[in-house]
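The complex appears here without one of its protein chains, the remainder shown in place.
After this line comes chain A, so read on.
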């Protein structure tokens, strides 16, 4: 599958400049959540291969923490969207 061409750097900068603070924050939060989801997938894979109960427990605890952070982040996104729609 062909990759979409990269936009020129100046266009990215311009888009960033034209965006409001709320949009930038939302985008950053979404990126952070994507990263956390990726980490969760990696942890699940490591959990499946855990060699000891202690390690498994540690990974499970960390995974649970990630889920809590994700839950909080997703709730924040919904809250922002609600505020935005009310603002309009």
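In this text, contacts are C-beta pairs under 8 Å (C-beta built on N, C-alpha and C of every residue); 3 or more make two chains touch, one makes a residue touch a chain; residues count from 1.
FYI, contacts and distances are computed from a predicted model.
Of "Response regulator", "Lipoprotein-releasing system transmembrane protein lolE", "Na+/Pi-cotransporter" or "ATP-binding cassette domain-containing protein", only "Na+/Pi-cotransporter" is the UniProt protein name of the chain excluded from the display.
Even with one chain removed from view, chain A keeps its contact list with that chain: residues 25-26, 28-32, 35-36, 39, 61-62, 64-66, 68-69, 72-73, 76.
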